[in-house]
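Of the protein chains in this complex, all but one are displayed in their positions.
Labels A, B and C are assigned to the chains in the order they are written; within every chain, residues are numbered from 1.
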Amino acid sequence: MTAERPSLHFHQAPADPADKWEFDDKPREECGVFGVFGSEDASVLTALGLHGLQHRGQEGCGIVSYDGRFHNERYLGLVGEHFAGADMPVRLPGNSAIGHTRYATSGGTILRNVQPLFADLALGGFAIAHNGNLTNARDLRERLVENGSIFQSTSDTECILQLIAKSKKARVVDRFVEALHDIQGAYALVALTDTMMIGARDPIGIRPLVLGDREGAPILASETCALDMIGAKFVRTIEPGEVVVASRGKLGKIEIVSHFPFPRRKARPCIFEFVYFCRPDSVVDERSVYDIRKRMGRRLAEETGVEADVIVPVPDSGVPAAMGFAAASGIPYELGIIRNHYVGRTFIQPKQEIRALGVRLKHSANRDVLKGKRVVLVDDSIVRGTTSRKIVQMVREAGAKEVHFRSASPPIKHPDFYGIDMPAVAELMAAQMTIEEMRKSLGVDSLGFLSVEGLYWAMGENARNAENPQFTDHAFTGDYPTPLLDHSRDQSGRDVQLSLLADKAAE
Amino acid sequence: MTAERPSLHFHQAPADPADKWEFDDKPREECGVFGVFGSEDASVLTALGLHGLQHRGQEGCGIVSYDGRFHNERYLGLVGEHFAGADMPVRLPGNSAIGHTRYATSGGTILRNVQPLFADLALGGFAIAHNGNLTNARDLRERLVENGSIFQSTSDTECILQLIAKSKKARVVDRFVEALHDIQGAYALVALTDTMMIGARDPIGIRPLVLGDREGAPILASETCALDMIGAKFVRTIEPGEVVVASRGKLGKIEIVSHFPFPRRKARPCIFEFVYFCRPDSVVDERSVYDIRKRMGRRLAEETGVEADVIVPVPDSGVPAAMGFAAASGIPYELGIIRNHYVGRTFIQPKQEIRALGVRLKHSANRDVLKGKRVVLVDDSIVRGTTSRKIVQMVREAGAKEVHFRSASPPIKHPDFYGIDMPAVAELMAAQMTIEEMRKSLGVDSLGFLSVEGLYWAMGENARNAENPQFTDHAFTGDYPTPLLDHSRDQSGRDVQLSLLADKAAE
Amino acid sequence: MTAERPSLHFHQAPADPADKWEFDDKPREECGVFGVFGSEDASVLTALGLHGLQHRGQEGCGIVSYDGRFHNERYLGLVGEHFAGADMPVRLPGNSAIGHTRYATSGGTILRNVQPLFADLALGGFAIAHNGNLTNARDLRERLVENGSIFQSTSDTECILQLIAKSKKARVVDRFVEALHDIQGAYALVALTDTMMIGARDPIGIRPLVLGDREGAPILASETCALDMIGAKFVRTIEPGEVVVASRGKLGKIEIVSHFPFPRRKARPCIFEFVYFCRPDSVVDERSVYDIRKRMGRRLAEETGVEADVIVPVPDSGVPAAMGFAAASGIPYELGIIRNHYVGRTFIQPKQEIRALGVRLKHSANRDVLKGKRVVLVDDSIVRGTTSRKIVQMVREAGAKEVHFRSASPPIKHPDFYGIDMPAVAELMAAQMTIEEMRKSLGVDSLGFLSVEGLYWAMGENARNAENPQFTDHAFTGDYPTPLLDHSRDQSGRDVQLSLLADKAAE
Partner (left out) sequence: MTAERPSLHFHQAPADPADKWEFDDKPREECGVFGVFGSEDASVLTALGLHGLQHRGQEGCGIVSYDGRFHNERYLGLVGEHFAGADMPVRLPGNSAIGHTRYATSGGTILRNVQPLFADLALGGFAIAHNGNLTNARDLRERLVENGSIFQSTSDTECILQLIAKSKKARVVDRFVEALHDIQGAYALVALTDTMMIGARDPIGIRPLVLGDREGAPILASETCALDMIGAKFVRTIEPGEVVVASRGKLGKIEIVSHFPFPRRKARPCIFEFVYFCRPDSVVDERSVYDIRKRMGRRLAEETGVEADVIVPVPDSGVPAAMGFAAASGIPYELGIIRNHYVGRTFIQPKQEIRALGVRLKHSANRDVLKGKRVVLVDDSIVRGTTSRKIVQMVREAGAKEVHFRSASPPIKHPDFYGIDMPAVAELMAAQMTIEEMRKSLGVDSLGFLSVEGLYWAMGENARNAENPQFTDHAFTGDYPTPLLDHSRDQSGRDVQLSLLADKAAE
């Protein structure tokens, strides 16, 4: 923070980051997007679609609909808490709507950042919802402010809106495309104007976006499971670099037009979508997520097999991989850990002394399954290691004779800049320790990770193409697919956040 | 309702009972109870214990603690929403505390009925928490009101409190026992006075209650999983008809004394606890719940086996039985149905037209697993059949070639009066239809239920003792273990509810 | 408080009582009551009537209506905040209703004590609202609890309800009268059953109660201004010791019957009602309150006249007396102090340092009127003196040359036990100081009080009848009109409060 810019400041990590991760030591997706054009009850369909994308973000949600005027509601909290009433068609009327669901951070949550963002531009209203992260947002923001733009939020998405507002092109789509040429990073966008719905995916398709159809009305969604939720048919995946526009043609028929404003490049989707984020019943880029995860478990068993009595998943993240591991190894699959589904947003805070006795708010040991057994715990990943360590200790206290830990993805060593919430490098266990050090730290008899090659095999690839990798996999490999402008300007290891005044009252 | 008693009225069923059951067509336990005596931070331990019993009731929760004065907080909602703060030892100070968690009904929920109930009696304060249901509550209430008692709640539990208040015995325990002699039905009670904690279980032990120990402090809880939650040791099950009193002896040492005020009878615990209510990691009356449920699935496969490609559990209730079924049948176990964990207390309400397209808020089909397959769906029970029917339809729409449904418990034909929330007989599918009619109604290729004998086998018994059944199993057999006074007076098939004025503002 | 009754405790004074009184250093009335029988929209009329009695209590309010069932809503806060909607006839339907409004204390406010209280008795539902205070409530409560009654509230009013519940008389009215024979102190009661509305006033009529009529429907209200609010005619004052019952006769016609269960005694209404509590537009016991207050000012001028330039009221309490004072003295009446009407229930808390500079949240000096003048400040009373002292200082800082203070009532030296909220004797300025000490403490050039004889003159009496005083005037004279049983048992100078557990969540 410099004297000239008193309102800029670094985003603070929570006082004790351990707390944040205690209950869910996983990378987290930032968002899900959804849109529907030309259908009755568009806002109801959008609410249902967002509900189907709820696993992609639980911090906040919003819907914009259009019926000659734009209508907007945004909330902190779950879709079902706010968009559940029979009054939805009255609150958010119209035949087109877009929506957004956003992940839960601790602390910095403010309503102003909840999307869709909306602006009343010279050409009319424009609403936009964004999944992903721009890698040059800070740079863009500073240039825009120099030229007189006033930002309402700290969201990188607002840069896109401000760029569109400044564009001198005559048509909205051309303004939108002009703005895309200025931004870098990962994005799947859904936008709404008074006459069209627009979808766009970044040039290498880091974040997913699919096109569906429900009784002739086009649907855009982050995942296919949102289409299933509303009984829509899957049409196709939006291609990397594609801008797709749905509007009504001369005779009132809905038309869908594709634009490819960038030189065509090979797709490089984020491999995390398959490893963690997508729902197992989604099909992403023609691959069944559930099947991939079982294959990861199967290959993991082959690469890191061990003599044992039971295969126990860390629920729910490790379930499909543990099933695959059990099938490949022939060792019985048992629910040795029970998850408590009633853990909400606030947590009971026992004192340290009580905590040390083995309090487990989210997971409980199924003692009968573990006692005297050689146990293989299977999870999808290890991030900070804090939760894994506690689970291992709980399993040991329940009487396990041996505890082996297996991660169905490779060691995570590098930070993300494309919309995934991960701890800083200094907190990534695999970035700071050798495998043997990790084994000791977790307190297990053996520790194994799926190899990068194994992961690619699970994805159905023969091998990773080192020249031109099929996936965005930098967390495992350090190989970033785009320039990192903001990051290279600021070497703190964590990007700065711009902050407007938070309206404490309203948010 | 008669002219003389204008404030008494029948408890109304919700306008469209289908709505109530759409999302969770299961019998529901009414409550969990917990108590701790003589430990620092008693209220924190109680909050943790109740959190571990949250599956037994999500409607409301309350804690009473004692530190020379009684302190009380009761809420609608989850334990973690209200008893999570670091300020618990200030809000609810003291070395002893009891708590209660209560199930979620739609509509009739009022704060006055949330427990523990408390009264300032002539001998001092008295707090009580109750799991179960009295079968002569209406009769007792009328007699008490005739004699000048003013009721605060519509809860049957208040009868116990009013009886204690009226007792002329000199000692609190004797008053308590005198009250027990007047009540009939099912109860596991935990009570707190200024000098002792009391536990009691009805003469045949219908509802569960266990004794634990945490660093010398006695614990009472509905299930062992609540002991695990706070790192307490399991000591023993409270016996049917036992009244156990924890207090400080002459030298300040905690003493535990047992009373058996009733003639000793053989235990007859409710078999529903094993089939549905208890957490799989609990051990009830020396039996592992998880293991019993897998055995139910195994026996179910033997009794109702069918040729198929995949065994698919209805999550989460059918998971252990499906694992047992798959193991016994050798057919692969697959997660063909994905549960959406973000379904909260309010639900998105699509219009009928949208609903008909196959909207699934709570469950989604994992299409890849089901397509073209012969599928065996395994659930723990069928109650009204509404949810089962929807799931079958969803599985068919996902492309299953055949759908077979298997219930890991026998047909439910008879109502409950001991604290389980079940629909009226007219809504119990198995009470109204033959198996073949049910099969057609559910739209499945075959339908099978576990036999009563099979259920007893899964429980580790050789056979059901018809003279003197080992379990309370009336829902399957019609064999009720106690008189049903209120019910025989009122033949509506559903017991009447007494209602004080609801304070709309406060509750 | 004894060891056996740990839940009884003394009601604590607020930590710094000065804060409590800073903004309103006045005695405060405890309640207003209202009832209507046999009129459409009874709850709407009751809400309006309570709004007209809002000056008698701003802490909480409640309404019970009856339409074949009893309906009840109680709230903390103002009538207009809770009973304002067009949905009132749906929320609280029926042709009869009673209501209550209650004064604002700091701290001990709990919803359980908000009235009307209701109980479901053997003879049917019974609702009751009480203005006044019982002087043997503690004694009664202890006896009732010994005999098995469980109290829901800490209110003395509940004793009446419990006595009625215990009565063995056959008719509700007889039970009610039996209960009245057990209670002592001040009361104006309005009650509602399924067939009648009952009103009652204590044997000497300490608290007021009037009968009105609106299109044939009888109305009961604390003051006539509540009748004006709903366009009802004033019929007569309820007599001391009268029990009046409105019900429907054989042919459905409304009948009003009076009972006089006590030996008839001379009325002795509380003189505070005239001095402070009643609204100036009310007529109490045939006397215009506004006129009495102007007469108090006129006589005050005669008794304590002084040479001055302006007469300035302390708004709003001192306004009529100041007008009378000005008229009698011939000195101009000017608004030298402006009251800020936007002072709500929370107050801005400046630091001591800022406060010392002369911050005035509730009153401001109208400098132009005061500068260089000899000012007579007129208020209706002096209680603790804290506010008076601040106002004097403010007037001096605005440039007044002389400040004379006049109280339009005699010095207050004795506590109240009949429903008026006054500070303890130790905080009553006139109980602790001589007039000269008070003058110095307030910092005024002269100080004068109306004499007791002057007060009686203003009331239209020739003189106070010392044998048999016409009014309850103990605050000035120490002459209490009833025995003080609880008080004589407990010599703390402030009566003990019984406390049930406070449900922190609900209240």
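Here is the rule we go by: a contact is a pair of C-beta atoms (placed from the backbone, for glycine too) under 8 Å apart; a residue touches a chain by one contact, two chains touch by 3 or more.
The shown structure was predicted, so the numbers you read here are calculated from the model rather than taken from an experiment.
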item: Partners of the unshown chain among those that are drawn; value: A, C
item: Candidates A:D120, A:E255, A:E307 or A:E437 - the one touching the absent chain; value: A:D120
item: Per the touch definition above, residue among C:G35, C:G52, C:G124 or C:P269 touching the missing chain; value: C:G52
item: On chain A, residues whose C-beta touches the chain left out of the figure; value: 1, 3-9, 64, 66, 68-75, 82, 91, 111, 118-125, 145-146, 148-152, 161-162, 165-167, 194, 498, 500-507
item: Residues belonging to chain C that touch the chain removed from view; value: 41, 44-45, 47-48, 51-52, 54-55, 58, 78-81, 83-86, 88, 214, 225, 228-231, 279-281, 283, 288, 290-291, 316, 319-320, 323, 327, 333, 335, 338, 340-344, 346-351, 354, 357-361, 364-369
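The rule is simple: only the chains that are shown with their structure count from here on.
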item: Rounded Å distance between chain A and chain C, as computed from the means of their C-alpha atoms; value: 62
item: Centroid spacing, where centroids are CA-atom means, of chain A and chain B in whole angstrom; value: 37
item: Interchain centroid distance [CA atoms averaged], chain B/chain C, Å; value: 50
